[in-house]
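Note that one protein chain of the assembly has been removed; the remaining protein chains are unaltered in position.
Labels run A, B and C following the written order; every chain starts at residue 1.
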């Protein structure tokens, strides 16, 4: 339940405001030299404080590696254990949330399941857990890059501005062009405005992340229960606040006719490609060698700067005053998480 | 790879036009009396020939149970083995598809992965496999009904007519009313027209299925990697032709503000409910006792009555003439499959 | 719980006296041509009636293959489903065992776990299940033989005659000679006499099976929790009536000094071997390229031709009259089962 993957298995632990979070990466191939600088860059992208659009809480996320590596940073094939210490959480005042259930958070459901919960910062339900995933995913991505695989992820929508549908259709219809998730400047600006506007009104806003995986060899995946896109779907839906997933042209396909979305096979020098890529690089659960792309929808952060009605853990009515430094749009920080998890899924299938 | 589930495990086998398909249901509780009549009803809903809107191929899907039951049909707790014989497939002429890759089908990717494939009717990639799922899912649903759990599924969109978004928003905003997936007659008619129109022009059309699960107790699911909705997502994305999944208000949540979608807790006689249900009954990966609902998007069947360019298995250009009796809208036949798989996931979590 | 293996997964079903037993073999490589004649030979070795020393009940064990194969018997890579019908079981009178618990059988523990049981012939607890294992194991062994791997198994002890310890020590000390499990004629005869003597007095007797696996490449296995010998141990202990397992010189090693059992490394033309093989071909859970050998101890069949005290399912004292045709020494029929399971474990690790 806290382990992800079959061949490359990542087991994680840690409450948001406990001593440390961390994980064990099991099944990583031996003899691979880790690039720790590149790793830290990926971790820093996820960190609060990395942009105006995210919460300003300061964390110093430096993983300490405990095993699985030689002194030169070469993998031994044995499990890679790592921890990230949490910092300065003792001073915070949790009295407001210790016994009140925050709406759309996991407070109530954790109490139902476990009979108690760590109310400090959301405990295990906090997005802090995703720092573990970024560590593991960044290592997986370093390994994948050896085979030429490129993964990119972008925020492609926030609130009323949603460019993800247009982008997906472009990826479907022009697969032979140089592919990029780079948005037009105008769209980028509008997305920033949406987020700022939500922030300024003490509110939050949802968003969409698009991910593109290039140079995946054909033949990866399974035909029935562990279809490549089904495993990607499950993985992405594991991210905090994820509400929807679609691959290829996704929901748009449900509104079109068969004749409009046929990806015609053709070959050039015995290399098979499809003229269009509505399928999103996967057919029958198995990669066909074309680019894989998908969208993940994120709900707005439920923590907003307002007083809301709720109940306490004795089921009596009360009012909750939410406060603190929080992300106006969780989808912003989900971008490196989507990328990291995409790397983990792909590495798991390729191993 | 051909096994689904952790506590209730369904392992399936069978090519579309082989001797038989079948499965093994392992972990089903002992001492439960199977209602075989009800089971057959569910199977018949999936069968071709069950409606004007699906393909007219005649199959007689009568599962033969081989083990796991007393002579009175009471489960022993041991694995329930069953088979469904395939019928009259020998006469068909497969010469057109034996060496040509059908676009958007799994022909090419199977060849990539396995080096050979059963081209008769799509082999293992055929939707015939879903008959196994309906058998297992119907048994699971009989077991779930003991606890008052009700699962319903409906076709809520086809082509240009998409009622799923409206319906989801209704389910979110009026959770205290009697919930139903019943569509207005006018919408139903328009959906039928979309499908007929596609059929009449030798084309096919995509569609959306909505599923509603009521009376799930709170506290079901896992907080991190095996979130309830993540497992539902993976399961639904395993259905042939599925391209997208969303739960609660799904992609709509990415376009809204936090203040617009807060599900406020309240309690009545110590029973906790939320005033709205934008969350779709799951918070932090764990059920909160409110109704669970989700949409699955299906692409249009790739088999259409037209000639299309393609390549053969030597990667040379050719023309494929697709023919035969095929469903104009696979989403129609996916309805009982969505319901069956929803039952399997829920039973797996409840066991 | 009814699935064996990680990469090559065998899921089985079937009660001894139900309609059929059978299984699903998932993960078998594609493109392999099955030799059905060889398969049948292995199955026949396990069958009752194959020797004077086993029960004379007549079964016709002909597996029917339902999927996963082309019409020419070439594997597709998809799951191989098979069934073996049970025959003429309706006439038998089970009144004596329907409500009385047979000592050392699983009757009482099944009732504890499941609340009911199939008392006809032992239901799922019957050694009939091992017919499924032999089918799957024989296919696995055909595949392993491609790589030169040779597996043999022999009955090396029964009752007072136990040659297994001597044989193990020979295998340890002369690993460079041509290895064989062939027993001296005199020992074979004495073992036969032990079994006949038990049979003639309406009694049964325990026995030991030795297994030898040659030509396993080095580097197979895992270092910590899924050690090669640990998985072999679990597998062998899954056989009905198994009470003990030892590999290499096993329990004898507990009685010796370190200096007496060191397997000294040496190399010839860059091929590494050890001068002795007390380790049994596995060091630190991973094969070292030397022959693997192990012993499995089987208890005597609990069914003997005597009246015994027992209790019924209302926990009242009663007398049970055991009768029917039963094996005087289950270890005899366990020989092909040990071989089949050894093939399954090795194939699982090599895949």
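Quick note on the criterion: a contact is a pair of C-beta atoms (placed from the backbone, for glycine too) under 8 Å apart; a residue touches a chain by one contact, two chains touch by 3 or more.
All figures in this text were calculated on a predicted structure; none of them were measured in a lab.
Checked against the hidden chain, the listed residues C:63, C:121, C:157 or C:291 yield one contact partner: C:157. Taking the whole complex into account, chain A touches the unshown chain at residues 1-3, 9, 11-15, 18-24, 26-27, 30-31, 64-68, 70, 74, 76-81, 83, 113-118, 123-124.
By the touch criterion stated above, the residues of chain C touching the omitted chain are 1-4, 12, 101, 103-106, 108-110, 112-113, 124-125, 129, 157-160, 162, 198, 203-208, 218-219, 221-227, 229-231, 233-235, 237-238, 243-251, 253-267, 270, 272, 274, 278-280, 282-289, 297-304, 306, 308-311, 315-317, 331.
Everything that follows uses one rule, which is that only the chains that are shown with their structure count from here on.
The innermost chain, defined by the distance from its C-alpha mean to the mean of all protein C-alpha atoms, is B. Our note on geometry: chain A versus chain C, Cα centroid distance of 47 Å, whole angstroms. Our note on geometry: chain B versus chain C, Cα centroid distance of 40 Å, whole angstroms. Multi-chain contact residues of chain A (touching two or more other chains) are listed as 223.
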